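Missing here: one protein chain of the complex. Every other protein chain is in place.
And then chain A:
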């Protein structure tokens, strides 16, 4: 009886963190459904799982951790998320096209293909992958709890590798025209026919902005890069590629004040932040390429974060403020943020977790 009550309690808790419009799970528990439904929300009890290591994430960090953990026979469970933070499983790499700087691919590889390979490799060595989004965690005591809509996982150790989300800007019209000409992913949406042979704009100054601007020249008639400063922070090679593209024009020292139009974006009001002058720019598409924000909100403050929201890790390790919980990839890396550095920290996290499990195993006199 107590067990059922505790399960119901955890059901209630899990529900509170849902941003989705699913049917009430408590009601469903006590009704009988004649036709089984496909969507979530109609399953009754939470499935309870146990594991030595639970990995939250789906990018290079998460899968490298999974490869190492599964090869160490730790039987890891990995939650790759269902469109968590509006990004497909695989993470940020699924939002880019050619990846030319990940070692091992001299001809380059498409971001989506690379993430598929990561996943196939983790699965090959026995990682249990669930396409579910973690809604809540409990790191207050060991073993730790990780919740999704339908599962409660009890884990001896956890690796947080949830990455980061593309930042967006707010200005008049940015909400109205979201997905109606304004997007944070040039690669995802740039190919839409509505942008074909039309003038487009990218906001940003890093490598991603250069890559996305170049990508968009395949579809648009012209691509403007709007940057708030007078120089890019992108790598030299990416800068020169963008600047030497005849379809690309840079608008320096500028920021977008307003997006207007009818059904789709028709133009922007752009302000020069140095002179204060506001001008009109006719574009039918605007893409943000201004960086990312770490996906740490679901942790609900249970791990120490820095002022920018990144998980704090002990330098030289992936250890977080909670013993037994490790963080890898962009979620804890403000500085490098590369697929390959994420993969590196993913490996470190798996090794740190393995070491930790041996420690607690030894302390409790357990044998595996």
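Going forward, contacts are C-beta pairs under 8 Å (C-beta built on N, C-alpha and C of every residue); 3 or more make two chains touch, one makes a residue touch a chain; residues count from 1.
Here is the rule we go by: contacts and distances are computed from a predicted model.
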{"item": "Missing subunit (named according to UniProt) among the choices \"Cytochrome b-c1 complex subunit 2, mitochondrial\", \"Thioredoxin domain-containing protein\", \"Small ribosomal subunit protein mS31\" or \"DNA primase large subunit C-terminal domain-containing protein\"", "value": "\"Thioredoxin domain-containing protein\""}
{"item": "Among A:193, A:246, A:301 or A:315, residue touching the chain not depicted", "value": "A:193"}
{"item": "Contact residue for the chain not shown (choose from A:75, A:180 or A:247)", "value": "A:180"}
{"item": "Options A:60, A:76, A:111 or A:346, residue touching the unrepresented chain", "value": "A:111"}
{"item": "Contact residue for the chain not shown (choose from A:82, A:171 or A:260)", "value": "A:82"}
{"item": "Contacts of chain A with the absent chain, listed as residue ranges", "value": "20-22, 36-45, 82-83, 86-90, 94-95, 97, 110-112, 131, 179-181, 183, 187-189, 191-194, 196, 263-264"}
